[in-house]
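For reference, the structure is listed below as structure tokens.
One protein chain is absent from this view; the other protein chains keep their places.
Should a chain be cited, it is by its letter among A, B and C, assigned in written order, with residues numbered from 1 in that chain.
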Amino acid sequence: MGREETITLSLPSSLAYLDAVQGMAELLACTAGFDEEARLDVGLAVREGAINAIKHGNRLDPAKSVCIEFRLTAGVLKIAIRDEGAGFEPQLTPDPTTPENLWRSSGRGLLLIRSLVNEVHFRRHDPGMELILIKSRPADGQRDEEAS
Amino acid sequence: MGREETITLSLPSSLAYLDAVQGMAELLACTAGFDEEARLDVGLAVREGAINAIKHGNRLDPAKSVCIEFRLTAGVLKIAIRDEGAGFEPQLTPDPTTPENLWRSSGRGLLLIRSLVNEVHFRRHDPGMELILIKSRPADGQRDEEAS
Amino acid sequence: MSHQVDYRDGIAVTRLTGRITVGNALDDVREVVEEEIAAGRLRVVFDLGGVNFVDSAGLGELVACHRSLDKLGGRLVLAAPRGKVRDLLELTRIGELLSVCATVDEALQRIVED
Partner (left out) sequence: MSHQVDYRDGIAVTRLTGRITVGNALDDVREVVEEEIAAGRLRVVFDLGGVNFVDSAGLGELVACHRSLDKLGGRLVLAAPRGKVRDLLELTRIGELLSVCATVDEALQRIVED
């Protein structure tokens, strides 16, 4: 896998496909040579990104779709998750770990995502929000502890 | 799942993604409510279809892609596998079960596919071959024995 | 997800098994606590030893269960989380809101002491 190869997945805005999306992410992380732990991390991060795209972005509108692009190069997996929603400002989302917010039953998705991959980028489109996740294999890139 | 919902997967022509493709097909068959055996059948059928599209259709040209469309409706999973190759005439492929052909190390993919799903259709495009697989849940549609 | 309730010293110890993720699993978890509340039992232990996966919605549901019990003067204690589940409880600091114990016995002791 010298060149970059792109696998694209497009799905309707239904939470029914989450397990399939997560599984696909894990399988591609496996193809990219990631170890078991990194695979599960990628799977959960993509799951959380897809939940947000389906729920907050497309508001469960089945006519709107979510597009997930997996780009594989040696040692790095780049995943872009894009919805057709109004977008949001990530820095304005509340910190779920403050004493008041700890009692809330939601608001932890982005925290999980940030902890599971090496880099997270946000890009606003018109319309649509794009979340870009970058996961490197520890052996090839920086070590996990340094990155997070 | 009253309406038809379509999940689309597009990938470069590399056999490296076969396990991921097969896994995705199994996961979507699971989402569609198919039992364990039907799930594995769908996974293997899609795997074989993808191998053909990658190898015979796109001749492993990484610039060409394979597109797999999964359409889910209650009790039925329709899968279209499309390549960018020159296409072929399915009825002209040799029967792999004749005494002479039994000795050949290839030529069994279509036989497997036909035995694993309820219906197989072929459509020639310009360019590209499209293979359409239809798998019904025994409870909802005809029974497996009747269909094959 | 599946669950099984055992009573030990009048405290409901519910062993959760499988995945606690967005969807039906969350309703199941919720029902366990609602039944306990309906029966007037406000101290609940969730044995997470058989849970291999949670997502943010699953974590949120655990917090919601704790909130329901807390409002009525009750309490939820989590026991025996493994691997990633334990990591995520720490990452999200949910472990500072409700008690997380290494074993069910410890959880029972903790809930009785308070």
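Simple rule for what comes next: contacts are C-beta pairs under 8 Å (C-beta built on N, C-alpha and C of every residue); 3 or more make two chains touch, one makes a residue touch a chain.
What you see is a predicted model, and the numbers here were worked out from it, not measured in a lab.
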* Structure fact -> Contacts of the unshown chain among the visible ones are B
* With the full complex in mind, choose from B:Leu9, B:Leu28, B:Ile51 or B:Ile132 the residue touching the hidden chain. => B:Ile51
* **Option from B:Val76, B:Leu112 or B:Ile134 whose C-beta touches the chain left out** => B:Leu112
* What chain B residues would touch the chain not displayed? -> 15, 18, 40, 44, 47-48, 51, 96-97, 102-109, 111-112, 115
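The definition used in the following text is that only the chains that are shown with their structure count from here on.
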* To do: Determine which two chains are connected by the greatest number of contacting C-beta pairs.
  => A-B
* Asked: If you average the CA atoms of chain B and of chain C, how far apart do the two points sit, in angstrom?
  -> 44
* Just give me the whole-number Å value for how far the CA centre of chain A lies from that of chain C. => 27
* To do: Can you tell me which residues of chain A touch two or more of the remaining chains?
  => none
